[in-house]
Each structure stands twice: as C-alpha cells, then as structure tokens.
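Got a structure for you, questions after.
Other chains of the complex are left out, but the ones given are in their true place.
We just call them A, B and C in the order they show up, numbering each chain from 1.
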Amino acid sequence: MTTLVEPGRVPAGTGGPTVKRIGIIGTGIMGADHARLLTSAVSGAAVGGVFDLDTDRARGVAESSGGAKVFTDPYALINDDDIDAVLIASSDATHEDYVLACVAAGKPVLCEKPLAPTVDGCARILEAETAYGSRLITVGFMRRFDPGYTDLKALLATGEIGAPLMLHNVHRNPAAVPGMPSANLITNSAVHELDITRWLFDSEITEVAVHTPRPTGNSGGTRDPQLLILTTASGVLSDVEIFVNARYGYEVRCELVAETGTVTLDAPPPTSVRRSGLHARELPADWRPRFAEAYRLELQDWIDGTGRGATAWDGFAATFVAQACVNALESGERYTVEMPAIPGLYRRQ
Amino acid sequence: MTTLVEPGRVPAGTGGPTVKRIGIIGTGIMGADHARLLTSAVSGAAVGGVFDLDTDRARGVAESSGGAKVFTDPYALINDDDIDAVLIASSDATHEDYVLACVAAGKPVLCEKPLAPTVDGCARILEAETAYGSRLITVGFMRRFDPGYTDLKALLATGEIGAPLMLHNVHRNPAAVPGMPSANLITNSAVHELDITRWLFDSEITEVAVHTPRPTGNSGGTRDPQLLILTTASGVLSDVEIFVNARYGYEVRCELVAETGTVTLDAPPPTSVRRSGLHARELPADWRPRFAEAYRLELQDWIDGTGRGATAWDGFAATFVAQACVNALESGERYTVEMPAIPGLYRRQ
Amino acid sequence: MTTLVEPGRVPAGTGGPTVKRIGIIGTGIMGADHARLLTSAVSGAAVGGVFDLDTDRARGVAESSGGAKVFTDPYALINDDDIDAVLIASSDATHEDYVLACVAAGKPVLCEKPLAPTVDGCARILEAETAYGSRLITVGFMRRFDPGYTDLKALLATGEIGAPLMLHNVHRNPAAVPGMPSANLITNSAVHELDITRWLFDSEITEVAVHTPRPTGNSGGTRDPQLLILTTASGVLSDVEIFVNARYGYEVRCELVAETGTVTLDAPPPTSVRRSGLHARELPADWRPRFAEAYRLELQDWIDGTGRGATAWDGFAATFVAQACVNALESGERYTVEMPAIPGLYRRQ
C-alpha cells in the first residue's frame, strides 16, 4: 500500500488530527525508543527535532523519524517555534538545565527520571515552575501507565479487598557495572518503587530503613541486593528487594496485601513453552519489553495532554526519599523523612 | 495541556506525519471501537467520514472522532475524494457490495470478517481484485496481530521445538442467541481458528470432521459445543473446541504440539487476586479486552501499509473451509476440502 | 532410634494392627516399587513372598522388603498359606493365568493393567470370578486414586459447574521403542484415559474415532501422536492426545468442560525456578513421580479392603474399548462400541 496522503493535506475543520511536533534531547537507547514510538505508535505526534552530543546518532534518529530537523544546540531546539513540546532523555546531570529552559520557554516537557539527581536541583525546578504559575513538567515514571499497576490501583479503589497494609516489591536486573556505588541501586533503580508506593497509596513516605544481606559475589563489591523498608503517612509498609546483578533476567513484581485479600502483579507473557523437562515462561533481558506498553501509553497521555503522568513534585519527592534511603543504607538506622510541604501548584484540585 | 498544533499545520517536507483519512461503514460496536483507535491510538490516521444505517449512531461516532463527516450514502463515502481508505464494519451480508465498490474506486479497504458469507460472494471479490491487478483488500482476521499468536509463530520458526504436529484450540464465549443455527458456531466463531491454522502453518486445510457431544442445556437447541478436526496439506492436525454458551467468560487458548516441545498461548492478565479462598486471574467477558492490542496493531499495520494482514484469498479460504465444516457437521462424515488453485495475485513473491 | 518392637509382639485384642502378607509376582520396575511402598509407606501390609523369572532380581526385592520369602513357582506363591493376597506385576501376557489361579485359590488379587491383553482373556476372567461369586480382583488403574482426578470427580459431583460435556486429555511420554506397533499407543498408554473417562462420567464408551497427523520424525514409523475421540452413553465427548515420543518430558493433563465452568488437572509441582531467562516448573521424566501418591493410595485402599479400585469388569471394558479404538485407527472410520451387558456381580449395589 502506498502512502496516500501528503503531510499537511488534512485541512482544519475537516476532522483531521492535531499533530504535536516534539523535540527530543538525547537520542541514546531511551531517546531513540521514544522517537520510534512518537513516529509509529502514538496518535497526534511527530518528531520535529532532535539533539544529541553525538550528532551522527541524532541524525540517524532524525531520519528514521520521518526527516526531523537535527539541532546542534539543545537550547535552540527548546526555543524553536516549530517545536511544540520537549522530551528530555539525556544524561541525568543535564536534566535540570534543560527542564529550566523549557519552563522559561513556556513549553511542555517530559523529562526522564530523575527530574534532577539532587534534592536542591529538584527544588530549583519546583521554584521555577511555581513562578511560571502552571504545570509544564511531566516526569517519566512510566510505571504509572503500566496496565498491571493501573489494574492494581483500580482494584484497590473498589474496596473489595479492604484497606492496604503492605506492599512487597521485587525489582531485579540481570547485571550492573561491577563496583558501582551501592547508593545507585536506590537512586537509579528502586526510585521507581519509591514513586509507585507514593502513587499507589496517595500518601507520602515518612520513614525508611535499609537491610542488606552479604552481597552477591557478582557485584564487584557493591552492596547488592538490598531490602528497603518504606512506611507511608497512611501506615502502609512497602518493602523493596532491589537486586541489580540477579543474572537470570529482568523482573519487576509486587504483591499488595490488604485487609481481606491481596493482588499480585507479575505480568506473565502470553505464551509458555514445554521443552527439555521444563514448563516455562520467558523472562525479558531488560526493562524495555516489560514496560513497552507503559512507555507507549505514557507518551500518548502526554501528547493528549491528559495529565496523568508524574509531576515535578513527584520528581522532587522521589529524589528526596531516595536520599533518605541512601542515608539509611549508610547509617544502618531507621530514618524519618522530613519532606517540606507540597506547594499549592501541585495540590489536587 | 492545551492543544498546541492546529490541524494541517505541519508542512510537507518538514518531517511531519502522513495522515490517512479513513471512512468507516458501520458504526456498531466494532466500527465505533475502530473509530476510537484510529482517532486516539494509531499513528498517521484520522477518521474522515462515517456511515451507518442509524444516522444518529453515525453522528455520535463522528463527533467523538474529531468531527468526521457523516455520510448518508455508503457509496458516496467510498467515492469521496477526502476519504483515502475504507473500513467496513457493517453487517456480514453487506460486505461484498461495499468491498466491490472500494475495488472499483481503487481504494484500500479493511473488511471485518467474513469477507463475504458465501463462497460465491468471496469468489466474485477475488475476481474483481484480480481484474484490478493489485491488492487493495485486507480482511480483519486480527488474531494474526495478537502478540501471543505472533510469539507462537516466531517460536515455531526458530525450529527449537521441531516441526509442528498438532494444534489444540479452545474458543469460548459466555452466551449466544438461544436456538441460533448450529452452523453459526463455525461460520461466525471457529472461522478465526480456521484462519489461524492456515496462517500458523502456511498450509491449506485439506480435510475436516466435526464431532459433537450432547448440547449444553443453555443453548436452546443449538449443537453447542462442537469439536472441529482440521488437517492441513502439511499433515498437521488442528482440533477446535468451539463453545458459545460457556457461561463462565470469554476465552481463547491453544497449544501447539511439535516434535520436541509445545507452546501454549493462554494470555494471562498481568495481575492475580487472592480473595475468598481463591487465587484467581480474571477472565474477560468478551473478545474486546482479549484482543484490544491485536486490533490496535492490525489498524496500525493497515495504516502503515505494511501488508501483514489477511488478503482476500485468506478471506475466501476461510469461508470455503467453513462451508466444508458445516457440511461435515451436517453429514457426520469426514470431508475433503477441494479448494481451487490460488490466483497469481495472492502467491508469495 | 533403634527398632523397639519385635515382629509379632503386638498380641491380638490389644488394639494392634492387622497385617496382610502380600505375594508379589513380577519384580521389575513396577513390582519393586510396589514392594517398597508396601514395606515402608502403607499401613497394615507386609511383603510375604516374591516371584520373578529372574530369581536374583526377586531375591534383591525380598531382601529390601524385610526378608520376604522367594518363590521359584508363581503358583506355589499364590497357593501358599502365608500369603494373604497377591499383586501381579509380571508381563501382560501372563496376567490371565495368574489372575485365574488367584480366583481358584479364593485370594484377593491386584493385577496391573491390562487385566488381560485380549477381550477373550478378560471375558474368561469375568466368567471365573462370576462363578466364584464374589469380587476378588482389583485392576491397577491407579489414576482413580490420584488426588487430582479425585478432585475433578468430587467437583463435578457438587454440580457447581453443571453437567459435563467434554473432556480434553493430553498424555505424553518422552520416548518409546522406535517402530513400535501403532496400536500400542492405545492399548498400553491411552487405555488409562479410556478407564478415566468411564470412571469420571459413570458411563460406558459407545463410539470411538481416531485421527492422526503425520507422525513425528522421532517414532521410527509408528503413527505417533494420535487423537482419540470417545463418546459416552451419556453424550460426553472425550478426546485424547496420546504422544509417546514427545521428547520434552512426561505429562498427563486434562480439562473437563461442563455447562457453566471447567476444571483443569495439571498437577504442578510445589516449586518453580527462575534461571537463565526462564521462569519454569520441572516436568517429570516418567510416570512414577507424577503418580507416586496415586500408587500409595491405591495400595492402601487395597490393603484396607475399601474396594474403590477398578474391578474385573472395568478391566474388561478398558480392553474392549481399546480394541474398538485400534479398529478405528486401522479403518479410519467412526466405530460403534457394542459392549456386552454388565454381569450382575459388577452392578452397583
């Protein structure tokens, strides 16, 4: 089938679609994947421009995105009139500057987690957005769009299993950089469970503790695995096994324990195989197949402007609690989380 | 977030998206669902026009599809210059005429199954498309896009479990019209397994038989359930339990048995619940949640023009084999399927 | 802990246990396993004597059974005053003579399936037992004691899922003798499903058909796998996949389809393993681990004299229906099973 409609052929007022042109900063694994989804699987979006420190890499993504413009200056991309919104998938340390530039330009921005690696950086962003006066920032905690997690939250809301009491989380990656700082397990990986715990129970985390077994021989000295114990203001206990050298595969599971029943999220693949004495389901090698649908729905929601994604406040809170967990890991003590009050901009209407 | 881009604002040559304007004929459950997907979950598509015998129903779908034009004549829709391609979701008996009109207009058409209810009707369509000289028709056998079925076919292709020998299929609906003709179980429901068997094994069905137990007390006299036994030219045996008054829920499963292993498709939902003495996964009430992803991918593939969908020949073959199964049901005998030769247009390049 | 009680120390009338001394004919894999269970896992039993054509093999089993007597003549064993009951686990062709000798001696006998390989042989046994006037014979269809099958029958009896309509059976072995006669799949393996179908539905099988795909390349010419279609007098359809060169492992499963629900028996092991990219449960290599509990319960029931095991009539019927299936396999036709009337001795009281 040949292409039947030229770009722009749909005139206003005939029921044609609204198309948002997205500028992407950072075209590594995540950025390239977002470009692919925006181009081929999201309604009402197009990649309008890309920037990467590696211009060749940016050019490749631009080509497979239908001929998007390649920028050599990220701030030029942010401020370009033909860019309607910005997606930030560059290295963590650069997030703050780019997000602040988007706010200054008054442009919607989807920033991959973390919003910023430090509490201070996140606070500066909150300040800027509050000064701007309305929400422009979405943080890429994509699990909020995963059909399994949304099922979990929906089932909890029915009240059929009573009030929540505990959440047991397992988060495993096959391999990490040997000798990686032990704090990174929290700030890079378990931060997803910090966000999910806050989101699922609509309650802030107020106390944390971290327990560790002897480390696996495969971590090169990193304290891996770790067991985080989080307590919410509402009294729910959420424990998180984070294990980044689990070797056997990638896996994210949880069980929500409520007063009269529990819900388990394990997201089995649609098929199972009987072979060589085993009846087995395959496990993915990394997070992309597991959360492919979550990323697509996150992007569609962002393009639609529905606003179900994580806010800058959520980004701040995740970094704040992660820092408390790092303190608890280092001290071996239970640690009370003294979060500042939520600014008015982020309160529920 | 407000809408930032006006329709048509993306000029040609700037990397903007190509948008196809789809005309939908029939806006019942299926047509309305396709309209929703085209509007909100498919890249590069828009609903350009709709027709339904019930004009109010058409108007409702047009409004929720971004203001598509409402047609009162389906042939006017098919021939309208602002309609790039047509999706037929009207009653089975109307399919042939609309498909033929699309071919006459030289427009790509996606026709819900069946292509036509009779072998003769399908043959007339093959003739028309062959005369046109290139493929315009796609038949809506959406299971070919279901991630479970595509996993199954991909795993078979690896050769890891050897050559296929048998396929056990289960296809259950909770309830059907009491006293419905017994043949309808085959022509309306099991026809999906006829297509899947042909597609999975790349081989035509050459022999069929139908066995039936005593009917369920809930069918109002219909011979329900039935067990179809299909044999392919390549020697694979595919049995199909079709049960349209299974009461407990909707379910489609299969197990592919090969020389050194088997693959089971059961598509469990991502969560399970422990409650009231049971550890359970929910089953859907009908086919829509089960095949939601298949429908989305089918539409995206059609819009992209990738051509992985079922052809008119596949639609013909499904109707032809279904007719043989109906004969086998009525006679109680094994029945050899004497399919005509595949026209050149439909041979693999 | 040392042995504290000498054999025979429990005097009559003090509440001590009743011990039956069992004579075992045939000490191959099955006979040796029965000896082990009777000695170490069944209450109220002891192995009193053993016979095998291979006297050394018999001697080994006698020793590990607490010093049972080794017989060199099976009829001497049957007629020995110190043998209270006989277990026959010798080759199929010998069953008839030994069972008839047990009846002549008036001794309870548990005969491994088949009761006899031919319909005529089974008929002679029915005649002898009928002449004797009360039931002495139990046939080793151990699946009737498997907790999974008894769950299935119990759940059906509750009426919670309505009347039964279909039973889908899968019966797979990893490997068989290459070039084995195709009929053996039915007479040696699927015969278990013939018995289970009769037992589960309390109804005789009245019609059979056999369908076959092209055989697996691993069978050496045997028509393997096969699909048996059985219809009971009560109108239930029971299909059986029998596949004796399935390679990947041993597996017996079924799904019972009733009017408002289904029950699946798949007997998963208690643990699952995550390793090398798979989440897997192990499958056994042969039937022994799968039916270990069924064998123990069958023996305990036989020792207790509860009489829940298969009768000589059940043994006759299984052989009779198996013969009809062999005819159906060879002719390719549906085959009506013309079973003689059940003798009065075997009617339910």
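Note that in this section contacts are C-beta pairs under 8 Å (C-beta built on N, C-alpha and C of every residue); 3 or more make two chains touch, one makes a residue touch a chain.
On a predicted model such as this, the values are computed, not experimentally measured, just so you know.
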Complete complex - number of sequence copies, 3 represented: 4
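Here, only the chains that are shown with their structure count from here on.
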If a chain touches subunit B and subunit C alike, it appears here: A
Of all other chains, the one whose Cα centre sits farthest from subunit A: C
Interface residue overlap between copies subunit A and subunit B, same or different (over half shared): same
Inter-chain centre distance, subunit B versus subunit C - centres from mean C-alpha coordinates, in Å: 45
Subunit A and subunit C: spacing of chain centres that average the CA atoms, whole Å: 57
Separation of mean Cα positions, subunit B and subunit A [Å, integer]: 35
Sequence positions of subunit A contacting 2 or more other chains: 268, 274-276
Residues of subunit A touching subunit C in the complex: 248-249, 251, 268, 274-283, 285
Complex contacts: residues of subunit C adjacent to subunit B: 162-163, 165-166, 168, 170, 209, 211-214, 216-218, 225, 227, 229, 231, 234-237, 239, 241, 243, 246-248, 255, 257, 259-262, 332, 334
Touching residues on subunit B, where the partner in the complex is subunit A: 1-21, 39-43, 45-49, 62, 65-69, 82, 84-85, 108, 146-148, 151-152, 155, 160-161, 260-276, 293, 300, 302, 304-307
